[in-house]
Structure formats: C-alpha cells, structure tokens
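Shown next, in structure tokens, is the structure this report addresses.
With one protein chain held back, the other chains of the complex are shown just where they sit.
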Amino acid sequence: MMEKQYRLDPACSQSFHNRTDFCIGTGRMGLALHQEYMDELRLTQKEIGFRHIRGHGLFCDDMAIYHTYQDANGETHAEYNFTYLDRVMDGYRSVGLSPFLELGFMPEKMASGDQTVFYWKGNVTPPRSYEDWKAMVQALLRHLLDRYGADVLTWPIEVWNEPNLPGFWKGADMPEYFRLFEETFRAIKEVDGRFTVGGPAICGVDDERWLTEFLKFCREKKIPLDFVTRHFYTFDTPEESGHYSYATLRRPEESLKELEVSRGIIDSFEEYRGIPMHITEFNTSYRPDSPIHDTTRNAAYVARLLASLGDWNDSYSYWTFGDVFEENGVPFTPFHGGFGLVAEGCIPKPTFWTFAFFKKLQGGCALRSEDAVAVRRADGSYAGVAWNLTMDEADGPKTLSFTLPEAGGDWCLLTKTVDEAHANPLKVWHDLGEPSCLTEEQKGLLRSAASPFVQTRRLSGGEALTFSLELAENALVYFELTPVSGESDRGYSYERATAKQ
Amino acid sequence: MMEKQYRLDPACSQSFHNRTDFCIGTGRMGLALHQEYMDELRLTQKEIGFRHIRGHGLFCDDMAIYHTYQDANGETHAEYNFTYLDRVMDGYRSVGLSPFLELGFMPEKMASGDQTVFYWKGNVTPPRSYEDWKAMVQALLRHLLDRYGADVLTWPIEVWNEPNLPGFWKGADMPEYFRLFEETFRAIKEVDGRFTVGGPAICGVDDERWLTEFLKFCREKKIPLDFVTRHFYTFDTPEESGHYSYATLRRPEESLKELEVSRGIIDSFEEYRGIPMHITEFNTSYRPDSPIHDTTRNAAYVARLLASLGDWNDSYSYWTFGDVFEENGVPFTPFHGGFGLVAEGCIPKPTFWTFAFFKKLQGGCALRSEDAVAVRRADGSYAGVAWNLTMDEADGPKTLSFTLPEAGGDWCLLTKTVDEAHANPLKVWHDLGEPSCLTEEQKGLLRSAASPFVQTRRLSGGEALTFSLELAENALVYFELTPVSGESDRGYSYERATAKQ
Amino acid sequence: MMEKQYRLDPACSQSFHNRTDFCIGTGRMGLALHQEYMDELRLTQKEIGFRHIRGHGLFCDDMAIYHTYQDANGETHAEYNFTYLDRVMDGYRSVGLSPFLELGFMPEKMASGDQTVFYWKGNVTPPRSYEDWKAMVQALLRHLLDRYGADVLTWPIEVWNEPNLPGFWKGADMPEYFRLFEETFRAIKEVDGRFTVGGPAICGVDDERWLTEFLKFCREKKIPLDFVTRHFYTFDTPEESGHYSYATLRRPEESLKELEVSRGIIDSFEEYRGIPMHITEFNTSYRPDSPIHDTTRNAAYVARLLASLGDWNDSYSYWTFGDVFEENGVPFTPFHGGFGLVAEGCIPKPTFWTFAFFKKLQGGCALRSEDAVAVRRADGSYAGVAWNLTMDEADGPKTLSFTLPEAGGDWCLLTKTVDEAHANPLKVWHDLGEPSCLTEEQKGLLRSAASPFVQTRRLSGGEALTFSLELAENALVYFELTPVSGESDRGYSYERATAKQ
Partner (left out) sequence: MMEKQYRLDPACSQSFHNRTDFCIGTGRMGLALHQEYMDELRLTQKEIGFRHIRGHGLFCDDMAIYHTYQDANGETHAEYNFTYLDRVMDGYRSVGLSPFLELGFMPEKMASGDQTVFYWKGNVTPPRSYEDWKAMVQALLRHLLDRYGADVLTWPIEVWNEPNLPGFWKGADMPEYFRLFEETFRAIKEVDGRFTVGGPAICGVDDERWLTEFLKFCREKKIPLDFVTRHFYTFDTPEESGHYSYATLRRPEESLKELEVSRGIIDSFEEYRGIPMHITEFNTSYRPDSPIHDTTRNAAYVARLLASLGDWNDSYSYWTFGDVFEENGVPFTPFHGGFGLVAEGCIPKPTFWTFAFFKKLQGGCALRSEDAVAVRRADGSYAGVAWNLTMDEADGPKTLSFTLPEAGGDWCLLTKTVDEAHANPLKVWHDLGEPSCLTEEQKGLLRSAASPFVQTRRLSGGEALTFSLELAENALVYFELTPVSGESDRGYSYERATAKQ
C-alpha cells in the first residue's frame, strides 16, 4: 500500500482559495416550481449552503414571462407575467439563495427563428427586435428591484449560455452574440449602474479565440466588463449505450491548464486585468446520463478540482445540485448518471459530501498537495480533506500520515469517510437490483446508506502528534483535529464502563 | 477467530416468540409533560414502535389528580383534577401508545404515612382510607373511558410497584399489599368487568415466596386474576463511585432461570395455569447510574435476552425508553448510565437498535441459537439478528456463517451493524472529552455517529447460498436476505460506471 | 328583509344524498409535481378530505411516459418511463387521495395528427395504432398494480375527455371515439376484470344525442359498461374582456334539469338502468378566467348545487381544487377567476367552505329546501348549511328561523359564516389595490381574512328551541346544534368573569 507523509503547518508556503460555496448549478428555472426540486435544494442548503444558483431558461415559455396583445386600435403591446418568476425567486430566498442570473433563452414570440435546444425546447435564436429584448430585460430587473429591494443589485448577471456552440446560439454567430452582449449590458446599466454583468459564458470549444475576440470587442466598445464567465468539463467524447454515456476522465492537472490559459488571456488585456473569472458551470462529464456522476470516483475527482479551482477563479459552480433535470428528458431510473449532488428521493450522492467537506475548510492554509488540503481555523482546530483518486488500473489503496508539530495535550480526531462501503448509495441500489421506481422503504434505506462514516479517535499529543488515514480506492475523507480539555465527571470511568466483563 | 456455522431453515425445530414491541418503560408519568421526553419518545416510536408504556407516579402529587376541599358545612369532599393526566395521555396517543397503567404511588393527602421513595418523593404508604383510594381509582377510569372510549378497556392495569421491597411499600407489608390488591381489583371490575388487572409487580427479592403467597391469596379470595407481573434485572450488587455504579452482569442463561421458576409457580396453580406473565420491567442493571447501559455490550446482552424472554412471558418491558428520568436526581452528563434507549438530545444508544432490529423479526423461526435468531417472513425474505456478547476476557471477535439451502437466483444481503466503531455515541462522546453539556453541534455529531452501519451485498445463489458475518466484540448485526429480480435499464452497466479509470 | 321558517325534523319526507367528497378536479397531472400544487392540495385534504382526484394529461408528453427506440436491427420498440407517474401518484397517496383515472391525451409519438388543445398543447388526435395505445394503457395499469397493489382496482377509469367537442377530440368524431372506448375498455378488463370503466365524459353540447348513441353502441357491442360520465357547467357564453370572461349564471333549477334528462336516458336502457352516473367535472363557469369563481356568490350557488346533485349522480367532481392550472396559460394575478377552491398562496376562496361545510353533513336528512339542508347525526346533534343566493337585483338579505321540537335542556349553536365581510379574500385583495404579486405579508393577511366567522350561542331549549340566522347577500352559513351538559367548576361564574366593572 502506498504511503505518504504530510505535515500540518499554518506557516506553510501553499495557498488555498476556497470559493466552494459561491454558486451552484440547477436544471432549468421552471423546474424550481417542483416539490422534489425544492426538497433536494433544501437538503443541499441545510448541509452545504450555497449563496447563488445559476441555471438556464429564465425567459423560456414555461416561465411564461413574455406576452403580447393587441389593443382596440390593433396596436401590439408587450405585457409581462411575473407569477412564476416570483414563485421561483421566493423559493430560492426561502433557502437562503439568490440567483446568478443567466439571461436566456428566447421567448418564442420574440424569437427570430425556431431552432431549439433540449427536450424542453429552449429557443436559441436572436431576438426579432433588440428593443423588445431590452425592454423585457429591464422590466424584469425593475420588477425584481421592486419586490426584493437593493439586494438584487448583488445578483451577478450573465448574458446567454455557450454562444460558441451552434446548438445553444444559432450558428454560433459571434458578431450576433457580441451585439446581444453589448445591447444587454447597456440596458442593464441603464436600470442601475451597480448591477454587475459578464459573459461570454463559453464552454471549452474554440474557447481561446472566443475569449480573445470577446475582450477585444469589449475594449473597442469601451464596455466596462464586470467579470468573465466560462464553463469547465473534463470528459472526453463519450460512447453512447442505450440511455447512457460512458467516457474517460482527463487527468485533472491537464484539464485545469485550460483555466490558466483563460486567466492569462483576460490578464493580457490591461483594461480587464484581474477582473473576476467565474466558472458558471463545471463537472466531470458534460452529459446528464453519465453514470460516473453517481460514483465515489466522481467525488474524489471533484475534490481534486476544488483544491485548485480557486487559483484562477472567483467562483466555480458545480453543474448541478439535484437530479430534477430534463435536458435529455425525464430519467428512467434514480441512478441514471445525472449531474445532481442529490438523487431523486433526497439521497445525497458521494460528490455531495465533497462540497459539504470543502465548505468547512475556512481558515489559513496548513497543507495543500495533490491528494489533501487542510486549514487551521480561527479557534485553533484543524480541518482537512484527503482523497484517493484512481486514474489507472495500478492505483490502489493508500495511507496518508499527518504530523502536527508542537501539539501539546489531548486532541480529538474526527473523520468522515466516503468510499465504496460508505456514503455510496449507488452500490446499495445496484445490490437491490437497480429498481427503476423506488418504494418509500427503499428510499429510506438508501438515505440511511448515504451518510459518511463518522468516527473519532482520542490522540495524545506530546511533542508532536501523528495520525494516519487509510484511503480505499476513490475514498474521500474529511478530518478535523480539535484540542480536548475537561475531565471525567466525579466517579466516571470509560474504561470500567466498557470492560469486557 | 472463532467460527460457527448456521443454517437458515424454516422447518427448524426451534421456536421464537417475539413480543418485543408490547410494552416499554418510562420515567415517572409527570415527566411525560417534558418536551425532551416527548422528543425522545417520538424517535422511539418512529424507529421501533411500541404498543404500551408503563411507569410510576400516576397518582403522585406532580400529576395533581387528588384534592380535597371543605364545603360550607365544613364537610370534606374529594375532587379530581385530570388536566395533566389528559395532557400525558394525549401525548402518548399522539405517538401511537397507550398506557400499561400502574396504580401508585399514594397522594400525600391520602397517605397514611410520610415515607417516600426517590428524589421525586413518591409516597409509599397505604391509603388512610381504602374507600377514598377506590373512589379515586374509579373516578380515574371513568374519566378515561369518557375521554378515550372503549379502547381504554384494552389498557392493562397493574396494582402498585415492587411491594416486596420496603423502599417501595412501607415495611414490604405483604398482608397490606394483598388487601390493596383485592380492594383495587374489585373496584376496577365494578367500573367495567372487561378491564384486565394483575400484580404483584415484584422484583427478584424473595420473589418465589411472594408469588406463591400472592397466588394462594387470590385463590382463597376467588380473585379471577387476569395476569401476573414481575421484574427482571441481571446485575449484581454494584460498587458505587461518585455519581456512578459499576457491577458484574450475570450470565444470561442463569438469570433467565428465575423466570422459568416464576412461570412454574403460576402454572402450579390450577386456577391460574397459563395466564399471561408480564415482565413489567427489565434491564441489565437496576440502577439509573450504571455506565453499562450506554454500551454496545448492553445491546448484545439485551439481544440475548430478547431471543429468550418470549419463552415464558407474554411481554417484557425494557426499563426505559429514554433518559428523562429523575429517580436519583437530574443526571450530570448526557452519558451517565441512564436506563434509556435514547440519550439526551435524541441520541439513540446501542440498545435502541436491539429493539429496532428485533421488532423486524416477524415470521416463522428459521434459526435460534445462543448468538443468533432468524425468521422467514411472509414474502419469502429472511431477517435475523446476530450478536457477540463478551462475558470474560477470553471472548473475542467471531465469524458466523449462514447457509440458505435451495436458494436459487440472486439475493441481496442487507446488514446493519452496531459495534465499537458504529452506532456507538458513547465512544464519540468520550473522545470529545466527555462534555457535561452538549452544544447543538455536538448533538448533531453524536446523532450522525449513532446510526448502524448499513451495507449490502449481492449474492448469487446456486444450489445453496452462504454468507458470513464478522462480529467484533459485543457487536450486534441485523441481516436481511431478499430475492433480487430485475435487469439493468437499457445501456446501464454498473461495472462500467465504477471502473477505476 | 325576507323571512322564512324551517323545522329540523329527522322524520321529514325529504332525502339528501351526500357524495360531496367522492372526487375533486385538478389541473393537468404534470402540475402535481409542483410544490404550490401540493401545498394547496394538502390544505384541501386537511380541511375537506376528498377520496379521488381527476384531471387531464396522464399521457401528455410532460409526464414522459411513452417512448420508442430502435434496436440494433432497426426495429422500433416502445418503452415506458414511470418516473413522473410514480411521483405524482405518491404525492396523491401522501394526502389520502387516489386518482379517478382519465385516459388521455395522446403522446405525440403515438398521435395520428398534430391538433392540440390548451396552452400546454395536449394532442387530441386518435392513436396511429390502437395496438400501441392498448399496450401503453395495459403497461400503465400493470405498473400501478405492481407498485400500489390491489387498491388500484378501486380507482375508476374514464376514457378520454369531452369527445363531443372538436377541440378535445379531432372532429368530434363519434365513431372514432366509440372505437377508442371499446378497444380501451376491453384492454383494461384484460388486465383485471375488476377494474371499473366508463365514459363518454361529454360536456353539455349535443349531449343527449351523444349519450344515447353511446349507450346504443355499448349495448350493441355487449359492453358491460360500469358507469356513465358527463360534465356540468351552468354558465352562459361569456363576454371576454382583456384576460377575463364574464357571463350570467343560469338558474340552478333550470341547469339541474340537464342531469335529470341524462339520468333518464341511461335508465331507459334496460342493460344500464341504475348504473352509476359520475359528473366528472362541474362548476359555474367553464372558463379558468371567470372572476365569478372567486366570489361568495359562487359559494352560495355551489351550495345550492351540492344540495341537489346527489339526486341523480353517484358523484360530482368540482373542477378544480386549486389554481395551479395552465389551460389558458399562467395567470397574471392571484385572483384571476381560476377554477380553484384555493388561490395561490394557499388562500381558501369562499367556495372552499361550501365543500368543507357539506362534507360535515353526515346523517339522516332533517331539512332540505332551496336555501338550506340539514341532517341529524348519529350522536344526536344537528348540522346544516344555509345560503342566500342572489339571482337578480331584487334579492337582498334574509332571515331563516329554525325550530327544533322537543329539544329539552341546553344546546350550543355553532355557526360559521362566509359572506362579503367574512372568508372573502377577494374583497381584501381588491382593497389592497389588486396586487399582481403577493408579498409574504400580504399572503398572511389574506389567509387571516379567509376563515369563516366562528360564533357560538347558548340556547335553552324548553319544549321547543328556535333560532334565527341572518344571511347577507350571497352568505353561506354552516350551523351545528349540540346538546350541552356539565356544570361550572367550583366557584366559577361566567357572569362575574365578564361583568362590566
């Protein structure tokens, strides 16, 4: 078994920027009306707690915002219906979230064409009239300001989604997108200059050219861009089989270089040097039918990413929190390889815990390596995450040893483990026969099998304190070291209590 | 490591009478007004689900039932206040319970002396007037019938508690108890002959003589006794240390003989042969400050008892469901060796799972041994419990193998494990430094460490199917074997989903 | 003010068949995934409690049930996805409901044409292949039987919706509907002969001819029809104005004659005499944008109907329980004249209380008139509902007096009043300025204004007991008379307690 030794050192030279909780992805906005969606979101917020949420479909017809009618003189007028918008926003706010607004797609009545994307048919063509589009965007923002007050000004706004793909923006028409961006940017700032607006929301296809051209355009038009957005997936082109897709994950180090390049492009523009870059979508596979998403390996892989993403980005929004998601249609089974951190029935998947664990890493960096990161917290305790990502057949279990110099006194080591045997509902579902439709009893069983293994050890720290974690393949372990004081109550002896006879 | 081999056989010659869920014990009735009490009870009922609940103190002054006043002529009258009684009973019914009524202790105003028992001062002297006592008992029952209807007739009634101890009944005065019993018995039947009434509620001190004399008395007085009650503890006289008491557990086989003797005495009376015997209290230690109660060893020991208690008894009521309990005063710490299945903060202790697991053993006996019991259920699945009780230093881990002959097809084996590392909040509390007062965060952590380890395996049964369980010291394992059918959804492959690369 | 006198007489010659709670209508099945929908349904079930629920859209594409794929040989196969179906059914069962299944509309992939109905585009053309249709229906029923057991056999099944309208069934093609009916009927009975199946689900357009021809067809084909279904609305063709429609309500007596005619047609067929007739939809206006629905007048009108509908029908399903409903699109305001008993934000409208009040009328008829109905209940108490429906300008407030002969002793009269000033959130919303989007505070205020006025009176009954109810225009009053016994607690005097000084 492979062994490594690490030192927990608040004075270490590494840095760790933790923006884990800034934003999370979601299926299209209209699905936020669903009870199952909100149940999964409540669980997510209770255990992790994100600040923003971003998804598609704000202006799609199921949100029913845009309408027109003719008056007595035959003149056409727009009218806006914010019934569902408010219901969705109220839902988000009830769980402590506010949106990272993505403006798109196109209402059918405003669209210049009939090309759509997804099972749920989002129209991806430019507006017939940019005046109508801007009026709608402004009406929306004014309504939100009326209803929710100045807090709305802190909701970031992104213009459209992945215009560099012809499936998401007709013809991947770059000049048309730049026009959309400029018109929208200026319309928003007209409502209130304090809104922050960014783009181009591209994915990793021809991305360097798109980003460079976008920034040149902004510079030329003197657009005071607030931030840049892009997406990030680490999956090769998958092989399809029935309802599913399988592929190989790229090495994390290799994938992350893409982001370094993007950051470099931005910083090469004097006007935009250092402005925030937001990853408004990331995941391993970019498809909602990739079984990898439900595995402990995904959890370990994402841990590796979360340790590094803060190096270049102001945020990185995992795509998505839950499995109420219909881009490819309605899933046939609960473990269908959806993007969600949470499966149907409010069952957390392994990657859920990656986020829950990283959320707790608040403090100064005490360790950062390819398979572990740790911080020293304000109260003197330490918190860390370790993982054992397998990338080829040779990879196996490993042992990590940690030393805390000058510990002094007693400590309690708390560990929470996710691996094949723990917090792995996929395996239980498989062993149950992969049922398509879960009974209430099965949901209960899966939930009870979906929690990490919680364990404590009492460590006595003399000069230095050392402990080891054994990580099975694709294990993910949270650990916390807390100084222990206090003495037993009068007459209490744990040893006598737990004697064998 | 010790190994044993067992066979799951519905045609086995053993029998197993499962009355696990008939009744559960409780701290004094007035504590049922507490929120923490009800929270612990709700958890108990949700996960286990008992039918009756029995405790002391129905007539104690904190229940405020009995009052007297003088009228204008100076004559004294009784008046009854059922405000708290109803509140307690409503609470029980809200969680699906009805009481096993224990009539006692004595209201101060009705008592013939001032001897009391417990921190909460239950008066243990006979009534000054048996007429007043009977009037009160009858008023209570009539009130309950008014409020809750005929269901009340199914609530068993026991007269007093442990009159064979001078601490619980002044002077352990046998003739006086017999009088109390007869007067009360006849008074109840006067209200409605369908009530069932029993006694003498003795503990294991001079119990053979008491039981024999009691039955002789009943026979002589022609009392159609409905059932016999007694208590059952398996602890030697403890050594006290500070707030705690420690002692040795007797071998279960040896202890259980007491019950066989009691059963024999009853059946030796022709009039009473075969009438129900209810163990209205049982536990290992009879003291609420014995750290053994909080351990996995207690869970394993009680499993051993639950496998056998149905041999002689119609019910056996574990003393008690929760740690809101004040007989020796208010506990100083959450893990103070209280009787409860649930610790403060709604944290289930290991023995909680013994009951949860045994509750599920509904079906024909397929195995019964000194360390395992299993049943075949109506739907063809099997459920069992195994344990590894240590009684001396030499006892260590063991492996149990089970064979299911003629299995055919695939099965899913589900196990839920309680041992030192799982569902053992006592250890976590100890590692945390044995804090007296838990923070909300600590309660949350302890609860998350208090669930059994849930695991599944897919077994392929050819001719016969065999599996093994490895039991650490004082482990308790629930297992369930369910036939698995169904095929993977189109294109789904668990092997591809979980490949290492 | 008009005055009338009534007598509460258990021996009265009138009858009153109360089937108020058998079934309730709903917006399309897919909306049952919404949280707001379930919130409104929970309120409905808590306060009223229906047994079945019926709505459109079981097979529409948002339920995602029907799919096809090609195998390696290029052959096409059907596959069924029950993910959303189960979620909807689980939701219904969680609130004590089971569906009254309406089979329709047509999945796009199975449809023979592209004609659709409603904003949500239900396809209303016959199947391309009846074999495919029957296979789907049978697969659905088998799945439900698997999941929910024999209870499914008690769920009534209706074939399609309003085929007598060309908007709901292409060309209102009668022979094609009859074919659909026969094929479906026989396919269902093949799954299990105990299912009950009916039709033709017609509305009141050309209904006499349709019903007659339908029954002739069944007779001819020897179809052992289980029940007949039709709809019932009492609204003239409305005038449209902006988003709304206004019209005149027909006199109830006049409207109800339609049902007597239908009943007569059925009973004229020897084979079908006396089989159940279910009104699977009824309301005043048949449009979801008629402000009348939100008024107290609607509540009074529906009371008038509920008093009579049991004369001819085995059930009558109000269309609908809530305002999550999209047939004409998403409503612009909370009080938009939707069908629902409950408005957005879980605000009960006046008609909600009509159902809540009638649900309580369980017992023998003690009074039935054009403006009141009352029953004597098993426990000797009386319960009734009175209403004051205005049908022309001259109608005003009225007083109803009730006499209970041979009352004896004291009674408590409880009244619950709905009128312009009570349980009328529409007026409050109007006074608030008719806001499109309610704040949480406004929702709270509207809910607090949406409860009936609860009042009690102590009546002393000598020989006879008389009391009066004053009903404002379009008032609806529930009343309950209960005998009162018991005396004041020692020393208590209500008169002293409430003295003016």
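We just call them A, B and C in the order they show up, numbering each chain from 1.
Throughout what follows, contacts are C-beta pairs under 8 Å (C-beta built on N, C-alpha and C of every residue); 3 or more make two chains touch, one makes a residue touch a chain.
Small disclaimer: the values here were computed from a predicted structure and weren't measured.
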In the full complex, which of B:Y130, B:F269 or B:F332 touches the chain missing from this view? B:F332
Decide which residue listed in B:S15, B:T68 or B:N81 touches the omitted chain of the complex. B:N81
Sort through C:Y246, C:F269 or C:F467 and give me the one touching the missing partner chain. C:Y246
I need the residue numbers on chain A that touch the omitted chain, in ascending order. 69, 79, 490
Absent-chain interface residues of chain C come out as 240-244, 246, 248-249, 291-292, 294-295, 297, 332-333, 336-337, 390-393, 395, 410, 412-414, 421-422, 426-428, 430-436, 445, 448-449, 451, 453-458, 473-474, 482, 484-494, 496-498, 500-501
Chain B positions in touch with the non-displayed chain are 33-38, 64, 67, 69, 79, 81-84, 86-87, 90-91, 143, 147, 242, 329-333, 344, 436-437, 439-440
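Keep in mind that, in the parts below, only the chains that are shown with their structure count from here on.
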Just curious, how far off is chain C from chain A if you go by their C-alpha centres, in Å? 44
Hunt down the residues of chain B that sit against at least two other chains at once, touch-wise. 490
